[in-house]
Structure formats: C-alpha cells, structure tokens
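I'd like to ask some things about the structure below.
Shown here: the complex without one of its protein chains, the others still in place.
On to chain A.
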Amino acid sequence: MSGKFVVGYDGSVSARRALEFAVERARAQGGSIVLTHVLEWSPYSFLTPNELEERHLRRREEMERAEKAIMHPVVAELKDSGVPVETAIRYGNTADQLGKVAREMNAVQIVIGRDGQSEIGARIFGSVAVALVQTSPVACTIVP
C-alpha cells in the first residue's frame, strides 16, 4: 500500500524544505502528498461586533487567499514531479489539525519543517514541532 505524507505547509522556507523531503520519500515509495495549510484560529478568541458580522466573509477570503497564494503554486509545480498531491485547508490549532488530517486521510506520516527558533523562544511561545510530537497519531518527521 502506498502511503500518504501529510505536509504542514505555510509557504515558508522551512516548510519548503519539509515539502522537498516528503516529495522525495513519497516518490521513492510510490506514495502521495497531502499538502495541509492551517489557519490559526480559536473559537474562544474575542471579536468586536463588526468582526462578528464580517467573519463569514473574511473566512471565505482567507480560504481563497490560502488556496491561491499558498497551495496553488505548489500543486502546479508538483504536477510535473509525478507525485500525486491533495490539499487541505483547515482552521484551528496547527498541531491539532495536522494530526486530524493525518487520521482522516489514513496518512502514514506527518512531515513539518522547523524554523530554527531559539530554545527560549520555543519555551515561551511553544512550538508546533513539540506539540505535534506529543499528539501526533502517526510517525512524525521534523525537517531541520
């Protein structure tokens, strides 16, 4: 069975490295890529009345922008590489959503990049990598 690789992708340099790493493995194994972009969101955040009114509209805009600016170029690029690619855009906590996508898609692995945050920064702000390692339902590769 060919496996699916969930790649956390936000268009950054480190995410790019993770993608390249995953594409290489997927190609070798005859697997595929699930390109996943998570928009950070909490249902417990506080919004002004005006933001409430426009939320549905903004959400649609955010999804379109993510699709067009982040996902589309990569999908077009991967078409030529011969590795099949699917996309997923989600709202929520990044580590949480990557795990969920992996479960839903029956993926074999999650691959993310690391942006080389300092240790103190990671301690204070937490990091996606640490959270993911602790919660991921499947094997997890963090590409430095």
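Simple rule for what comes next: a contact is a pair of C-beta atoms (placed from the backbone, for glycine too) under 8 Å apart; a residue touches a chain by one contact, two chains touch by 3 or more; residues count from 1.
Throughout what follows, contacts and distances are computed from a predicted model.
Engineer: The complex has one chain missing from view, so what does its UniProt entry call it, picking from "Alanine or glycine:cation symporter, AGCS family", "Dihydroorotase", "SpoVR family protein" or "ABC transporter permease"?
Structural biologist: So, among "Alanine or glycine:cation symporter, AGCS family", "Dihydroorotase", "SpoVR family protein" or "ABC transporter permease", the name matching the hidden chain's UniProt entry is "Alanine or glycine:cation symporter, AGCS family".
Engineer: Over the whole complex, note the residues of chain A touching the chain we left out.
Structural biologist: Chain A touches the missing chain through residues 39, 41, 43-57, 59-60, 62-63, 90-92, 100.
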